[in-house]
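Right, I'll just put the structure down here and ask away after.
FYI, not all chains are in this one, though none of them got moved.
A, B, C and D label the chains in the order they appear, each numbered from 1.
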């Protein structure tokens, strides 16, 4: 119950998940790869007009990042559920919500952070300027953890449910909408010269909110799934 | 001391058991037996607090486990039908991360000894678990028992897929655990494999 | 009263299609919902009746 | 009703079931009257709008439907929350009963909005914040219902969809205030507590009457549905109601 053993459990979870990711290095590369693919498919589908591409750039990047996060996230708990590791996690003598934070954090490190780091490169492809690129990175840095937190709720809710891949999308995407609007809005308004601060601080607020609420909801959902 | 007070459990439309009372003292073992589908696993999950009973309660040292929450989780080791091991990690890594998660960190050597105690030799420690045979996987899960210092063990068919040698080793380990004032609830179809200690038998009739 | 004839009323100043689609769709949805519930109730009643007639001992459980 | 009703008594399904049964016809009657009056005022008393012509009359279904869609979501979430907190089956059943009606009103708000948009904005659909967020609300209703149907175990289905409904409540204020936060094509609030109304009073009266009618309609329908759900779930024959069912059964004996 005390702080140090709680920390030990959380860091244990993070370490294990990072180890697993190392074992399957390609899985970790997956979300980055997905981002690159979706972003590059667009010019193929939409046509190469640079003006159009610049206009839609922030939106496409954000949507792609959002989908990448969602897809990689929808399976955070599935493997643990199927092989019984989740039962063991619920029976750990620490509050489940704290362990959930660890799990989500590990996930973000594996698949969210690379997306953030890669984004400026993709932004360049869409002709974003230097300052907008900065705002893009900032917005993703604040936004993707929120996405992970919210996504974890959905992932936990659909455990053991068939066709869960798409159900989780249905559950989670509506909740992603504000983040998307603020995130893409930040970049767009910085491109329009208004500066993205207002939107960025809204993103920050979303992050704080989700950090406080999502772990509890996720923990509740996990317990329900195991009944 | 683990005590079940007038437990009732239904799954779906089916009433599995009602008014079930049982008491397991330290140093003794409760063998839960019964036909397939009679509710043994459900009972074990209620004991572990994974499932909440429809009625009644489970007491640990006289206190309701639903109130004890994490404190109770700190008292037990649960091994279910599923092994809870990760296909991509080696047996050693699996064991160590399971232990550290449970708050009972162990050294690398300790883990190796536990694996050897249950008959997994050194070269196997370094293979990814997915190439192991069914029985070897079960052994990895059971190796936790050699490191566990928790008083209460809840085991769901521990002997599945094990060969006779491994069965004997696990029985021996259960024996030691009981002698050290531990208590255990074991679900099994192979009663013969249980240690000849104070075994209390609970037969569920479904 | 601003309508001088029924046809003028139904034309809705040229917006008849939009206005009437809205109202009719609303009416249909509500009507359908009520009907569906009526059916569902009938089904549950039939079931109750069956169980009451079938096994008295079951129903006392 | 008098003040000394023992509300707790009605929170048990056995007591609630006959009570709901007795209330439904009353609500139904009031709904019919209110709708009749509302429609009469809307079509025959309220004047033509000087900007939009007769197209504006869609308001009499659009706005009530839109309001109900949001309101019902919140009510559903409240029941879900009570269910989680008190572990009360009746609350979960209420939440379950509300979802389809809420989804229906959301759908109607979208449809009537589209019908209104074509003549006024020249497009069936624009991607403005209010419209999009209403669409999102529809997805949330769909999510609640799909999650429930995807899970076989009732207890689990109840709880899982309750968690989701609760989490989704954050979107309701976003929908409501979207018009103020983002400048959009859609109408801002024309009825508000603080500033009073900007509409012609007959229009407003008709609209409020329709809203009230929709509200009571929802209550009636939801009560009826919750009764069905109770019977289906508990597979208990009758909730000490001296209903036709028992009589029929007895006679058949």
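The definition used in the following text is that contacts are C-beta pairs under 8 Å (C-beta built on N, C-alpha and C of every residue); 3 or more make two chains touch, one makes a residue touch a chain.
Remember, it's a predicted structure, so these values are computed and weren't measured experimentally.
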- Task: Can you tell me how many copies of each labelled chain are present in the full complex, written as a formula?
- Result: A x2, B x2, C x1, D x1
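Note that only the chains that are shown with their structure count from here on.
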- Chain pair, C-D or A-D, that carries the greater number of C-beta contacts: C-D
- Message: Using mean CA coordinates as chain centres, what's the gap between chain B and chain C in Å?
- Response: 56
- Length of the line joining the C-alpha centres of chain A and chain D, rounded to whole Å: 33
- Listing for chain B: what residues touch at least two other chains? none
- Task: Give me the residues of chain A that touch two or more other chains.
- Result: 227
- Query: Once bound in the complex, which stretches of chain C touch chain D?
  - Reply: 1-3, 9, 12-15, 18-19, 21-23, 25-26, 29-30, 33-34, 37, 40-41, 44-45, 47-49, 51-53, 59
- Residues of chain D touching chain A in their complex? 84, 129, 132-133, 136-137, 139-140, 142-143, 146-147, 150-151, 153, 155-156, 159-160, 163-164, 166-168, 170-171, 174
- Note which residues of chain A are touching chain B in the complex, please. 1, 5, 8-9, 12-13, 15-16, 19-20, 23-24, 79, 82-85, 87-95, 226-227
